[in-house]
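Below is one structure; the comments refer to it alone.
With one protein chain withheld, the remaining protein chains of the complex are depicted in position.
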Amino acid sequence: MQLIACPWCGPREEVEFSYGGQAGVPYPADPAVLSDEQWAHYVFFRDNPKGRFAERWNHSAGCRRWFTAIRDTATYRFERVSRLDDPKPVT
Amino acid sequence: MSSPFRTASGGRIDRTTTIEFTFDGQTLPGHPGDTLASALLANGRHQVATSTKLGRPRGIAAAWAEDPGGLVQVEEPFPEPMLLATTLELHEGLVARGLPGQGRLADVPDSARYDAVHHHVDVLVVGAGPAGLAAALSAARSGARVALVDEQSEAGGSLLSGTDQLDGVAAPAWVAAAVAELSRHPEVLHLQRTTAFGSYDDGFVLALERRTDHLGAEAPKNVSRQRVWRIRARSIVIATGAHERPVVFTDNDRPGVMLAGAARTFLHRYGVLPGREAVVFTTNDSAYDAALDLSRAGVRVQAVVDARPAGSPQRREECERAGIRVLSGAVVTGTHGVERVTHALVAPFVDGEVGAGSAIACDLLLVSGGWNPAVHLFSQARGRLRYDETLGAFLPGEQVEGLSVAGSAAGVLDLAGCLADGRRVARAALSHLAIEPGADDRLPTAPEPAVPAAPLVLWRVPDTSGAHGGSQFVDLQRDATVADIARAVGAGLRSIEHIKRYTTIGTAHDQGKTSGVLTSGITAELLGIPVQDTGTTTFRPPYTPVAFAALAGRDRGSLFDPERTTALHEWHVAAGAVFEDVGQWKRPRYYPEPGEDMETAVLRECAAARTGVGILDGSTLGKIDVQGPDAAVLLDRLYTNLISSLKVGSVRYGVMCGVDGMVIDDGTVLRLAEDRFLVLTTTGGAARILDWMEEWVQTEWPELRVHCTSVTEQWVTFPVVGPRSRDVIGAVFPQVDVSTEAFPFMTWRDTTLDGVPVRLARISFSGELAFEVYVNPWYAVPVWQRLLEAGRPYGITPYGTETMHVLRAEKGYPIIGQDTDGTVTPHDLGMAWAVSKKKPDFVGKRSFARPANQDPLRKQLVGLLPVDRQTVLPEGSQIVEFRADGQLPPPPVPMLGHVTSSYRSAELARPFALALVKGGRERIGDTVHVPVHGILVPVEVTGPVLVDPEGARRDG
Amino acid sequence: MSPRPPGADLPEHPDLLWRDAEPKRAYDVVIVGGGGHGLATAHYLAKNHGITNVAVLEKGWLAGGNMARNTTIIRSNYLWDESSTIYEHALKLWEGLEEDLDYPILFSQRGVLNLAHTLQDVRDSVRRVEANKLNGVDAEWVEPDEVRKICPIVNTSADIRYPVLGATYQPRAGIAKHDYVAWGFARRADEAGIDLIQDCEVTGFATDGNRVTGVQTTRGTIAAGTVALCAAGHTSVLTDMLGIRVPVQSHPLQALVSELLEPVHPTVVMSNAVHVYVSQAHKGELVMGAGVDSYNGYGQRGAFHIIERQMAAAVELFPVFARAHLLRTWGGIVDTSPDASPIVGRTPYENLYLNCGWGTGGFKATPGIGWALAHTIAHDEPHPSVAPFSLDRFVTGALVDEHGAAAVAH
């Protein structure tokens, strides 16, 4: 039951957001050259740390913008949110 | 009727009005302002029930939510299981009974209303006792937005249970003035009968307001019975007070054994004497107040038994002046009595050893082992607790952002201290929020606190009965004793969580309000480790039980989940449609005529579409407007087939896959302009596919100049289907040349109808000549009616989803989500033709190259024809190899696939099915078996297109 | 004394459960994670394979993770052959577990109803029932009037938002008492001489080439011949230490319980569309699971709006629950995999075995996976029932897609 600070709309209830998992997993430039294993890692494998995690969130019931958050998966606390056009957040 | 234990005067009850209530079949009197517990005690009734496991009599042992004894079942006005007599406000017509173990649910639905309200404040104060009122006043005087919630029927908390004076007036009068002041601040919300039951992240507190039960028959029907307040507070002050802690001794569970502070509450607040002859057993000073007040009220206090070697010199003097005997260095070792305590067994207690004792007659045994701050909300918000050796209690051990604890909840146990602490904490919160405090923010003058003698931390009195703690009750609700804890420790358990599970202590209705800390203390004692190391079990919401219906709120019945409807919904209802739930949409499934069942109706509707003309409300299809110079680039990346080569004015069918290469959606794409497309999705896929597009555009390809906008409700869509559809469309839209040459298959045209823009498209999901009519839904009803009118000469027949499914299945068109299940590729569907070989990449393409995708035994979409030409295979049926003997072998039987769609076909005059079958395309012509109700039905595997495989009909 | 009232009949635990073992320097097998799976694996290592030089390392208290937090539903009516094989193996073991463990685990085969509310639910249900029958798993499709006979309090009226169109029914399914199960396994393992070591958190691994040689813990380094990870939601924390990537995500999953109630609910009811799964446990409390929180979380707590939605669904389907009370809520950490099936078997380290990704299915699999993992460790070869659940399937694409099988309707 968190308040999540949409970088545009400000703090809104958690129910207005949808989760997009790990941030910074770009679509491969040329999937055709990847091995099956490399491709599998893109499709299925995501980090799952206990602690700080750079994630993608979407303010789906509001402005519908995707943004990046640094959140602690143990405490659930959001440390920082940033727009996608902000410089890449560092964990 | 009179109540023998009611005082002659005093208390907060309304003596001018008498309420009759029924308990265990007996009709008894009480007054407004009573709880069920106070009314029972006023009538001399202590025992409420017998215990769950041992069947021992149990009574009222406390005055509010911490009471472990007085569980009741309410029978009228509406059955409600397991409520505490101490928190149940008396009202006319209340019928209740004592509850031995399990509550009873009503067997009829609860018609009461429940709702929820969001509320936002600067400062939320939980608890309207001295600390909470002081905090709320300070916060209110600043002009801040404040909420004060308190679980009791009126504000005041402990101030209503004593004889203190504030600002020179009796405390309740000061409380009334404080409440009046709060009501004058426009930004203050003050709620009584409202229990804050959960505290969560970012200043979120849930509180349950009980709004109508206390009104009895007067309760308005249009007001919710209970309301969940969802409060977002920038700062929270927890002033929830403290629960008095018992001391465990042998047979400490008898009715008449009561916490000392509770007796004061019953006396001062409710005008009830909880007994005639009392013994008071204490380890600290606070119980002396109970002894003195009861004595003044006419109770014969036989003795104050103080476990401390020197007792409390000051309080002893007061008692002696009042003629009360004080036994210091003594303990209560046990009790006599069955349904009510008759004697307290009192013995000297020196250096932890119990000496020879004697019995003192009493019908009331008051106990105080100190105070446990009510840290539940603090702990729920992940505040860490620390054990305080002096108090023998767990206190808030750290600061939690936005959350502070004041008064006795923080371990401050004197009135002046609580008031000052409340104000201090509130002002600190204001300061943190950069809110200036109010000008006249003074504290009331409170009595000088006496300097108390140090309390003794005593969890249990050594058992001299020979029962080894077997009758020393720790958790009265679970009948769990010191002996049970000892057994748990003896079994090898060390963790307090294991002890809880072994003994079941703390798992009952009160969730360990009185037993939790005792268990930690006794366990630590048995293990010989510090209490801090034992810790407590985790505090979890809710603080007190909350009815399911209260949490369901208004999301019940027709509001349980939104019903989405199209602009034609009322027409469908009037036409007698039978509806199907498709996601949240209500879609007509078929339109039975009088006497028709579904099969007959669908055969009729299908025949109309195949031989005349039918019309469908297809408005639920998802629609996305994709605009911008790179619109085609985006669609090329998301569809498996090429979209960019589509000409303006034309339409193409496309398939979308996830990155794993599995089909996620399909539909048609209309190119409206070089830089503009109208994308149609499945009904269920609409929101998902728009999100999917947005996600790719925003997160992966922000360089693309393209925008996607949902227009699902901007257009209604009416497929007009069948060989006579051209006549209908031609009649309604005479400006349009509907000839095949001028308006070929898979193209669209814009026109108008009486000045209203209309888009027509030649798209067919049935194989028949068909036109889709798109129009603004404002005009849905008249346009639909124009089409019906024009179709009347041809017997135009509205049809629903069932007929739509039959028609498309006859043509082998899959429904994503019915004929696919997330494990199916376009190739599996026989749609390799829809997978571009020209495009270097599109979402999902790489996954097609994985080893499992090359497996020749992948399941492929095929048609099935039951050989008997009779059996409609149940959808979902499994398919097995043909068995010459017609018998299923014993399990496990290898499966070839399953039936995804199955219908009776008017056109084929036989049933048919679509199925996913391992290596299915290689098996066309084979006969396989489908077990149906224990019989193996032979079916022939065919290609998926069973009607008009040449496509001769699409142009009419 | 008055006759024993209802709700008083929970059997007592034994007087001796397990030694509070101190770690030795080395073991043949070290199992990381003292939950149900770890304890069951230890038991079957000893019982089936005579391997007893085993330590089970638990960072907190034994069986204090998901084993203490689940809703205790046991069933084997899964769609795919691979899934129903392992869960049915487990169910057969459940049927003899009370004797095997000599512990009153209160396994109650009261049946499970999985309700269907949409036509697609019906298709998926029939598909699963037919597959179950062919796999030898007891299953049947029941119409609404039969649903009402099996569980009279289910709202089977046609005028609710999502009417019950029928259900799948597995009569052999049921519930058990989770602590009793865990403690039964623990006591047996302890009796066999296996060390159950609590408050022993793994902080790292010692490796030599492609072998794990030992486990570093808050109670010292422990050498190991074979290591098995049975850490559920914390698996990634361990595999990160080893540099192995595993496609699991840890999510909060909440559950809740009511006060003790007179018997009203004789079976177990699950509904995906109207999200509910509920049973009435032995003492009379309603035990319910809520939805999975969407985000990754190790906090053993979730958001309350999920509970509220759960309550709405419960009251919708069971109108008589309106005035039952929520007594306690809690959360566990479920390790979910991309295809909603477990990941069991080999890892890049030749003597390290993985067991994770059970999502919401872990409890019901307990004896089955314990048996199969013990076999795998003892024979250094995946037991046939877990072979399809290799990590490798995400590379080849040969998923066991229990997710896909529950695809949304069109």
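As written, the chains take the letters A, B and C, and residue 1 is the first residue of each chain.
Following the convention adopted for this analysis, a contact is a pair of C-beta atoms (placed from the backbone, for glycine too) under 8 Å apart; a residue touches a chain by one contact, two chains touch by 3 or more.
Convention: contacts and distances are computed from a predicted model.
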Chain not present in the shown complex, as UniProt names it (candidates "Sarcosine oxidase subunit gamma", "Ribose transport system permease protein", "NADH-quinone oxidoreductase subunit M" or "ABC transporter ATP-binding protein"): "Sarcosine oxidase subunit gamma"
Among the chains presented, those that the missing one touches: A, B
Per the touch definition above, residue among B:97, B:214, B:688 or B:707 touching the missing chain: B:707
Sole residue of B:599, B:737, B:789 or B:868 that reaches the chain not shown, by the stated touch rule: B:789
Absent-chain contact - pick from B:625, B:926, B:940 or B:955: B:625
Identified contact with the non-displayed chain, of B:439, B:574 or B:952: B:574
Interface with the undisplayed chain - residues on subunit B: 113, 115-120, 145, 220-224, 230, 232, 554-555, 558-559, 561-567, 569-571, 574-575, 585, 620, 625, 627-628, 705, 707, 709-715, 753-757, 776-783, 785-786, 788-789, 792
Touching residues (missing chain, whole complex) on subunit A: 8-10, 12-13, 15-16, 61-65
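One rule holds for everything that comes next: only the chains that are shown with their structure count from here on.
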Computed distance of Cα centres, subunit C from subunit B, in Å: 23
Cα-centroid distance, subunit A relative to subunit B, in whole angstrom: 27
Per-residue multi-chain contacts in subunit A, two or more chains: 1-2, 18, 36, 40, 43-44, 75-76
Touching two or more other chains - residues of subunit C: 303-304, 395-396
Subunit C - residues contacting subunit B, complex: 1-8, 10, 13-20, 60-62, 64, 68, 81, 117-120, 122-131, 133-136, 160-162, 179, 198, 258-262, 264, 274, 284, 303-304, 307-309, 311-316, 319-330, 395-399, 401, 403-405, 407-410
Touching residues (chain side subunit A, partner subunit B) in the complex: 1-3, 11, 18, 20, 26-28, 30-32, 34, 36, 39-40, 42-44, 56, 58, 60, 64-66, 75-77, 84-85
In the complex with subunit C, residue positions of subunit B that touch it: 50, 52-55, 78-82, 100-110, 112, 116, 198, 200, 206, 228, 479, 487-488, 490-495, 497-498, 501-502, 504, 508-509, 511, 538, 540-542, 545-549, 551-553, 555-558, 560-561, 563, 580-583, 660-662, 682-685, 815-818, 820-823, 847, 850-853, 874-878, 880, 888, 890-893, 895, 898, 900, 931
